[in-house]
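Here the complex is missing one protein chain, while the rest keep their positions.
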Amino acid sequence: MIRNSILILLIAGMAWILFQEFSAYHGADKLNSISEYYAKNAPTETGAANLVTAIVVTYRGFDTLGEVTILFLTAAIIGFMISTGKKTDRKPEQSNSELLETASNVLLPILILVGVYIFINGHLTPGGGFLGGAVLASAIILWLMSATGPKISHALLEVTEAFSGFGFVILGVLGIVLAGGFLDNKILHLGTFGTLLSAGAIPVIYSLIGLKVGAELSKIIIVLNQTQGEEK
Amino acid sequence: MKFKGIFVVFVMLLAIWLVLNNTLQMAPLLIGAGVSLLLSVVLCTKCSVFNDIRLTPKTFYYTLVYLGVFIVELVKSNFDIAMRVLNPALPINPGIIKAETILKSKMARLILANSITLTPGTFTIDIKENILYIHCVHIDGDNTEKYAQSIVRKFEKYLEVLYG
Amino acid sequence: MVNILLSIALGIIVISFILVIVRFMLGDTVVDRVVALDVLTVSSIGLIVMLAHFFGRVIYIDVSIVYGILSFIGVIVIAKFLAKSL
Amino acid sequence: MKYFNIEYISMATGLFLFLVGLWGIISQKNIIKIIISFSVLDTSIHLILVSIGYIRNKTAPIIDGVVSKTDAATKIVDPLPQALVLTAIVIGVGVTALMLTYALRMYSENKTLEINKYKSLKW
Amino acid sequence: MMYSLIIIVMSLIMLVMAFMAIHHKNLQVAVIASGIISLFASVIYIFLAAPDVAITEASIGSALTVVIFFYVLNKIRQSDDTK
Partner (left out) sequence: MEYLEIIGAIVTLIGAMFILFAGIGLLRMPDIYNRIQAGTKASTLGSMLTLLGIGLIHPDWLLKIVLLIIFILISNPVSSHVLGRAAHFIKVPLSSRTAVDKLAEDEDRVTQSK
């Protein structure tokens, strides 16, 4: 009883603080100075039509690097913590439906293609590397669900992950050497604005991010799928 | 014939890529061709789903006819089910019935089952070899076998020509 | 004229959201709730495309393409979980 | 009626969801429930951040036929919070997966999901 | 005006779903409810002119998180069965 009333007091205090913040908030009617800088200069400096992509990949590239590192550590820790259990081969109680297998044969290439489209066109349309990686991971889930096609090899996933992470850092350092700074996208020529090859290195960087995020999310899911119930 | 399957998948993926990009410039076309070639070779060397389609001029004609029949069925049965839902008495007589299909190809069975599922009032609940189990909202008449066959026959005769 | 009709359509979709949510809250079994989730996702595809018209931006169509993919994956995983064959 | 605009409504929703998520984290005993509350909290914070970046009657920060390169500064909403939230969502799923793995580990050690019965942390 | 009404309805639904996610006894229902919260949040992001965030939240918050939750619930159930 005492515990509950303390909790309610705590929540009420938090609510009071939040209410103060909310009543003091005034909606802005124009961009603040830093965003205005981005809006005015990002299209010409980076060549990306999607300003969010321009910010994520070039202006705040270090954030993205750290974020990818966090994902990598998460996937590694999950693999480490779960793989201690012994593997048992448990038969699923219901066999797979024939329709699901046929449909996943049809849909799997389309899903992967949509993922690739999303991360290559990250500078023109919404989406980008993170979303493309998530769609690739969904394709892997469908693959696991329907058990069609060739087996997913762990080595391939590891190689993809290592290669894309390494390539990301190399591109960043190339940015320092050849252009203005870390992850500068002007190491490649900026094409005509609004086409696929318009943003210098951004499509390449975003493809690498997409592959890396996809490989890591799929690794988490494969680890959670394969080692069935731990037995001691 | 593996090459036919790969070719069909390649053309399908390239078409989807072009529609998504909504442009015919050189660079997206080349990248799309590369990606779809890679995907079709890697994913479709083993799958046999796309091998059964017959690529003759007759196919296109029958595809159009099939689409027409399907859309008419879709709209008709949708209004039927809407009337049943809105009726205060809820006049339904549900049940799971059994129907046999003569289609052999997996792709054709997928299309058949999807068509049955998409027309409201009937939906494929399970498929075992060539027997379809169909759940109906309203079973017309007493003879369930005949009713089941009539549902399947509607679509089957066109798909038989397309896939054999 | 067009915009008035489309606004009515938008309102109708939101009303159907409420009905589906009532089914979600009443739902006898978990499967009912999964059906409710599926219906919500599919109808929000329609909602998003209408918003694309109202804001006049073609880019929102891409958002709905991703919606179409993901409702499928989620429902299949939950169904296999319920059938104890995940 | 100032508070009837969509940025205020979505911000208030975010704040309410924040309170509900916080209540769930400190009052629930089941560890999976705590993780669910955490993901609700996560969503609420994303909602608040995006609604701070919204500017009335302006459109998405993507340049195409509607918004041209030169008048971008007067027509778009603030892209910066969106970029931050984009990375935060992906980190969120990683953190949720990590917490779930810990929960699984705790479950296989103690055979229960109730946090009251996890004796090894008591002192 | 109309947008505000729609967002109010969706906000109320989100709050109800949040209470359900926290207080419902069945864990599977709670997970699905949190997925619905993410779904409506992503529709609200579209109103707030943030398609990038909406698309990412829809795919990750509403699909991938739910999938990961169900994988974990599955493993918990399996080790329950073997006990």
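Should a chain be cited, it is by its letter among A, B, C, D and E, assigned in written order, with residues numbered from 1 in that chain.
Simple rule for what comes next: contacts are C-beta pairs under 8 Å (C-beta built on N, C-alpha and C of every residue); 3 or more make two chains touch, one makes a residue touch a chain.
Note that the structure is a prediction, hence the values are computed from the model and not measured.
Student: Could you run through the displayed chains and say which ones the absent chain touches?
Tutor: Across all of the complex, the chain we cannot see touches A, B, C.
Student: Out of A:Leu31, A:Leu51 or A:Leu99, which is the one that touches the chain we can't see?
Tutor: A:Leu99
Student: Give the residue, chosen from B:Val8, B:Ile81 or B:Val161, that touches the chain omitted from the document.
Tutor: B:Ile81
Student: Across the whole complex, list the residues on chain A that are touched by the chain not included here.
Tutor: Those residues of chain A that touch the unshown chain are 93-94, 97, 99-100, 103, 106-107, 110.
Student: Against the chain that's been left off, what residues of chain C make contact? List them.
Tutor: 1-2, 5-6, 8-10, 12-13, 15-20, 22-23, 28-29, 31-32, 34-36, 38-39, 42-43, 45-46, 49-50, 52-53, 58, 61, 64-65, 68-69, 71-72, 75-76, 78-80, 82-84
Student: Tell me which stretches of chain B touch the chain missing from the display.
Tutor: 16, 19-20, 22, 74, 78, 81-82, 85-86, 90, 92-98, 110, 113-114, 117-121, 123-126, 133, 135, 137, 139, 144
By our rule, only the chains that are shown with their structure count from here on.
Student: Which chains contact both chain A and chain D?
Tutor: Output, common partners of chain A and chain D: C, E.
Student: Counting C-beta pairs in contact, which chain pair has more, D-E or C-D?
Tutor: D-E
Student: At which residue positions does chain D touch at least two other chains?
Tutor: 5, 7, 12, 23, 54, 59-62, 64, 76, 82, 86, 89-90, 93, 97, 101, 104, 108
Student: Using the touch rule from the top of the page, what residues of chain E touch 2 or more other chains?
Tutor: Only 47, 49, 51-52, 54-56, 59-60, 63-64, 67-68, 71-73, 75, 79 qualify.
Student: Under the stated contact criterion, what part of chain A meets chain C in this complex?
Tutor: Listed in rising order, the residues of chain A that touch chain C are 92-96, 100, 107, 111, 114, 118, 125-127, 131, 135, 138, 141-142, 145, 225.
Student: Using the touch rule from the top, collect the residues of chain B that touch chain A in their complex.
Tutor: 9, 12-13, 16-17, 20-21, 23, 25, 27-28, 31, 35-36, 39-40, 42-44, 46-47, 49, 106-107, 109-110, 113-114, 124, 126-127
Student: Can you name the residues of chain C that touch chain E in the complex?
Tutor: So the residues of chain C touching chain E come out as 7, 10-11, 14, 17-18, 21, 24-25, 27, 30, 33-34, 37, 40-41, 44, 47-48, 51, 55, 57, 59-60, 62-63, 66-67, 69-71, 73-74, 77-78, 81, 84, 86.
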